[in-house]
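Here's the structure, in structure tokens; my notes come after.
All protein chains but one are shown in place.
Here is subunit A:
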Amino acid sequence: MRFQSQKVAYWFFATCMLLLSLQIVYGFIMGFARIGMDGLHDYIPFNTARATHTNLLVVWLLTGFMGAAYYIIPEESDRELYSVKLAYIQLISWVVVGVIAIVGFHFNWWEGRKFLEIPRPLDYLVVVNVLTFLFNIAMTIWEAKKRSTTQLVLFFGLLCAALLYLPGMIYFDNQTLDSYFRWWVVHLWVEGVWELIMGGILAFLLIKLTGVDREVIEKWLYVVVGLTFLSGILGTGHHYYWIGTPKYWLMVGGIFSALEPLAFLGMAIWALNMYRKKGKDHPNKIALYWTLGSAIMSFIGAGFLGFAHTWPAVNQWTHGTLVTAMHGHLAFWGAYAMLVLAVISYAMPNMTGRKLFTGMSGYLAFWASNVGMLGMTGALAVAGITQVYLERKLGMDFLVVQKEIVFHFIGMLLAATLFTVGITYFIVDFIRHGLPSNEALGKNVGDLD
């Protein structure tokens, strides 16, 4: 940690850990409901659990991105954060809005639009909050003497993420248009500007962990995010096949979705190549595991598994089945969850001065959660493909098919347990690091730049 104000990131990361734990709890509620154990139905019906599960995911990842930005931007700008006080106000209000939203879901207060369930009045508060965050980051960069590509790409990504939240706030009478613009937020976030944020954070971590020349890493950063937008913007079309939009989206969406894995492949090759070129070993191996792991898993989950069912001839059968849930789990885990965990693993020793990465528990956290997540994805894949064949291809009744795939959800719950063990190790390590301390100021553990 070079600057005192970077400490603020710790509280964002701590919030992440709390929200991630809650997300897992709601995941289990849904998993058990699927095997017929829905004893909580009267208190937490499936739609509540589902909205809570996915919104917690979005909120904890955004919290992680904010924390990452508060940690990275001062270091990249070579100055203290513009206002630490504002950062704390922003965090507290962010948590308050989040808590109100989550509690509201349990009282039937929501907007009922997948992933964007937060009710309208809270949407406005989110906008104010994010603008405060961006203002703080922008002023830090504005008043800095140093400009770096990493810094600017990260900022541009965060700014676009904020702007793209707005189309989701327009009300449409027409379901087709409603859905059309909802994807402007959801798709253009996760397959567009979030990848920009991902690229920025990944570049920062690669610079720190491999010691490869900044110019080289940042050049490839442009190529990777260039590929992302080249494929991802028109790739939105794969959500427009069957919702009432013109037929040309089948072609546009099909072709550009097929290109989407390129961006993730680029990301993986980039990260591995930079690692290969490294000068010497960084002592924080755990952070490196999560960083490279994120680049590789995002290719498998977001790139390859996405590719596996976005071609229109395939998608007409898999659309709206568990195949989508299968892809969703590994995509979010690989691309964004692992990345946030990478930043946390890198930043914690720097902020607290405690080198916990030398122990065994970091590796256990990494392997248990990754194997667990792959297991969950596999279980969902088998369930999803079975569903496609029985329900869609043979025309069997929905509920009959659901009974046929209960077994795979038992498998999913077992894998989820292993995943939870991994995350528990991660959180225990997080707590063992303790609070950030001024004694850690000025020294970054083993950085190579």
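We take it that a contact is a pair of C-beta atoms (placed from the backbone, for glycine too) under 8 Å apart; a residue touches a chain by one contact, two chains touch by 3 or more; residues count from 1.
Throughout what follows, contacts and distances are computed from a predicted model.
Candidate names were "Cytochrome c", "Segregation and condensation protein B", "Anti-sigma factor" or "Extracellular solute-binding protein", and the UniProt protein name of the unshown chain is "Cytochrome c". Touch with the chain omitted from the figure is made, among A:89, A:325 or A:448, by A:325.
When the missing chain is restored to the complex, the residue among A:250, A:348, A:368 or A:381 that touches it is A:250. Only one of the listed residues, A:76, A:218, A:260 or A:429, touches the absent chain: A:218. Touch with the chain omitted from the figure is made, among A:316, A:358 or A:437, by A:316.
Residues of subunit A that touch the chain left out of the display are 30, 33-34, 36, 38, 41, 45-48, 50-51, 108, 110-114, 117, 149, 173-177, 179-180, 215, 218-220, 222-223, 225-226, 229-230, 233-234, 236, 240-250, 252, 316-317, 319-322, 324-325, 389, 392-395, 397-400, 402.
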